[in-house]
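Every protein chain but one is kept in place in this view of the complex.
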Amino acid sequence: MAGSPYSLENDTFAALMLHGCIVLVKMMALALYTTTKRFANNSFVSSEDVLNKDRESRKEALVANENVERVRRCHLNDMENIYVFLLMALLYIGTNPSYGTALLLFRVFSVSRILHTIVYLNAVPQPARSITFMAGYGVCCYMAFCIMTSVL
Amino acid sequence: MAGSPYSLENDTFAALMLHGCIVLVKMMALALYTTTKRFANNSFVSSEDVLNKDRESRKEALVANENVERVRRCHLNDMENIYVFLLMALLYIGTNPSYGTALLLFRVFSVSRILHTIVYLNAVPQPARSITFMAGYGVCCYMAFCIMTSVL
Partner (left out) sequence: MAGSPYSLENDTFAALMLHGCIVLVKMMALALYTTTKRFANNSFVSSEDVLNKDRESRKEALVANENVERVRRCHLNDMENIYVFLLMALLYIGTNPSYGTALLLFRVFSVSRILHTIVYLNAVPQPARSITFMAGYGVCCYMAFCIMTSVL
């Protein structure tokens, strides 16, 4: 391939654009969902967010709530994994991988993270979350391996 | 446009380089500001950071302080939004957007995040923070929409 692989004409990059967009939108949805949960459980962190007027109920509204914290942990886990995936994938595209392999990796990652979110938010018994986590983690490991062998 | 849009010769990419750099530098400033706040309030998390010698005051210095926690929440919110913006924008450039639209989006995002930080750190009453947050969030939503329609 002549020139840079980072262009819409490269099907592999187009696939990353699609799947990267999907997982980022999933993260953004989770950010809004946290706010919904904060209002539903009347649990906030910053004092200016509390709607209650009297002192006692203001204090109560600043106590952490497990329903909110679960969504936040899920969001944090996304930050630990989805950003790694996207940055790794951007470097991986540089190795000019075959379209079929790359598409499979991107699909497995997207599906694994969507399932991970569903499993996390609904507190599905283990090992459901571990399995969905490891699927996405494995994709990143494989891309790291491809980058290393390609550059060295 | 022939070849890849990821080059300084592409004005849209140059605009992303500038605005991406601005918001990343803003984040880096916040990281240092956290350290300043930790010393000002004598509030640390890791025991090796505490300067006090005697046992009682060491314990006190390991208690969370709201002034420090506010900066940390602001920093965490940046991680949830600025990274999403930059990764989304890198994919968005691949759709060869018009220079005017892209520049407007990048400017709105940069300004919204700078205002968000000012509003958050000074605990300005709501809905100031929600508005600055939603402006940046809207930019990411629009870019996601453009990527989806361009790829599909």
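The chains carry the letters A and B, assigned in the order they are written, with residues numbered from 1 in each.
One rule holds for everything that comes next: contacts are C-beta pairs under 8 Å (C-beta built on N, C-alpha and C of every residue); 3 or more make two chains touch, one makes a residue touch a chain.
No experiment lies behind these values; they were computed from the predicted model shown.
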item: Residue among A:87, A:104 or A:135 that touches the chain left out of view; value: A:87
item: Option touching the unshown chain, where A:37, A:116 or A:129 are the choices; value: A:129
item: Touch criterion as defined above, residue of A:8, A:45 or A:147 at the omitted chain; value: A:147
item: Sole contact to the chain not displayed, among B:4, B:95 or B:150; value: B:4
item: Touch list for chain B against the chain that is not drawn; value: 3-8, 13-14, 16-18, 20-21, 24-25, 27-28, 31-32, 45-49, 75, 79, 83, 86-87, 90
item: Interface residues of chain A (partner: the chain not displayed); value: 3-6, 69-70, 73, 79-81, 83-84, 87-88, 90-91, 94-96, 120, 123-126, 129, 137, 140-141, 144, 147-148, 150-152
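Keep in mind that, in the parts below, only the chains that are shown with their structure count from here on.
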item: Approximate Å spacing (C-alpha centroids) for the pair chain A, chain B; value: 17
